[in-house]
Each structure stands twice: as structure tokens, then as C-alpha cells.
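The complex appears here minus one protein chain, its other protein chains still in place.
Let's turn to chain A:
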């Protein structure tokens, strides 16, 4: 029972973590919160669905490779949408302080949400079934489905890849540099605008991919889904220490676990309350978040 709840919590948490990466990366380099990120996530889910339908792909095992392709395609589109948002809504305001940027982000959020509603309708839409073979294993009363493993494994691989990219590549080092100081980085010959675009591309793409996973897993999309997942992911980013990439991962997993255990052992309807209570508690005791110490050096 406890183990089952932990598995449930980690699955939900890994999705929060993927979305949280987008918040934390943007905060790292721009010190702003991209409130449109949750809606980019929703856009990813809807694009994934559209590509699935366009592809009219068959069911079953052949689907897995096709699914990967669709996920990547959706992620790419959402990544480009993220770059566009940065170019149109944030870059012109970059010198204008933090509040105008946040207002602009909220505007973009409402814009994307309503755009999704107009394009795909206000109704909840169903995601096709059977893309991932409906296999599950039961071990000692614990049930784990293939879908869960795909989500958990996929998220962990993506997060690890991002971490390695930022730690061990030249571009990653440049991203870390602009997180510390834009001007100095510029003087060292780093193209700051290009790198900020890269941050938005990566962050939004991961969010979009998370959207596709959510669609596949739950089988239902709603044009308002970005708001709640965005809020949860934002919370996860704060919990782990915003601006810190491993922090976003840890924060997502902790939040997912906390709310699942709260639902499991307190009451279903108290799930969110308990999760946010834990957030407040941690911020009171440790305002920098769980892994927040090295915030200045990391994005």
C-alpha cells in the first residue's frame, strides 16, 4: 500500500518536475516567472493529440516509435512557441523591471489558453487509447503499468540529459554564465539573446513533452489544464529552490509524493491543502527551498 502510493506519487511528481524545469530555467536566466509556461504545457498536450490524429497511427506495439516521433514533434513546436513568446512578449520589456514582464506573461497565458479554446473547443477532449500497450505488472499487490514506467523513465532520462547538457557542454556553461550576470557574459563574447532563446526553447519543449505524457496517461485534455499543472510545477520549482535545476526535479518529486501520501493517508479532498501546507512549512524553515543554496551559480 505504501509502496503503491510512492509509485503513484513519483509518477505524478515526475510530470511536475518536467514542467518545473521550464520555470526554474527561465527564472535562472531572467529572474522572471514565466506564467505562460503552464499554458505552453497544455499547448503541447493539444498539439500531441492533433499530430496523433493527423498521423492516424495504428494501435499497439508499432505505436511506441511513432509516439516518440509525435512527442518530439510536439515538443519542438512548443519549444518554438516558447521562443516566439520570449521574442514578442518578454524581450521588448527586458529592461523595464520585473512587474511589466510578469503582467506580460499573464497576458500571454490568457492568450494561449483562449487560443486553445478557440482552436480545439471548450469541451474536454479525449486522447486516443492504446498508443502505449495496455500492459501492467502486479507484484505483491502493487500494480505498475507500462505507461507509468514510460512516464517515470522518460522524465528521468530527460532531466538527466538536461543536467548533463548544462554541466558539461560549452552552451551549458554559457547558460550558467548568463544566469550569474548578463553584462559580464556579454563582455566575454556570449550572445545573451541567443542563449535566452535556447533556454526558452528547452524549457518550453520539456513542458510540451510533459503535456503529451499527461494526455497519454489520463486520456483527457481540457483547455484550462495548464493553469493547475503550471501552479503545481511553479510550487515544485519554489520547493526545490527556484533557479536550481536539480532543485526543480527534487521539488517535483517531493510535491508529487507529498500530495499522494496526503490523499492516501489524510483524505482525498485534502490533497492540495496538505501539499501546499508542506510548501509553506519548508519555506518558513528553509526559505531558499530544498536545494536552494547554490542559486547564484546555477540556472
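Heads up, the rule we're going with is that contacts are C-beta pairs under 8 Å (C-beta built on N, C-alpha and C of every residue); 3 or more make two chains touch, one makes a residue touch a chain; residues count from 1.
Rule of thumb we're sticking to: contacts and distances are computed from a predicted model.
Participant: Between "Extracellular ligand-binding receptor", "glycine dehydrogenase (aminomethyl-transferring)", "SCP2 domain-containing protein" or "Iron uptake system component EfeO", which matches the UniProt record of the unshown chain?
Facilitator: "Extracellular ligand-binding receptor"
Participant: One chain is left out of this view; which of A:206, A:263, A:278 or A:291 touches it in the full complex?
Facilitator: A:263
Participant: Considering the whole complex, which of A:117, A:156 or A:192 touches the chain not shown?
Facilitator: If we include the chain that is not displayed, A:117 is the one touching it.
Participant: List the residues of chain A that touch the chain left out of this view.
Facilitator: These residues touch the chain not displayed: 1, 4-5, 8-9, 11-12, 33, 35, 98-99, 102-103, 106, 109-110, 114, 117, 122-124, 126, 129-130, 134, 136, 138, 143, 145, 147, 214, 218-220, 222, 224-225, 227-228, 234, 238, 242, 259-264, 267-269, 271-272, 283, 287-288, 292, 295-296.
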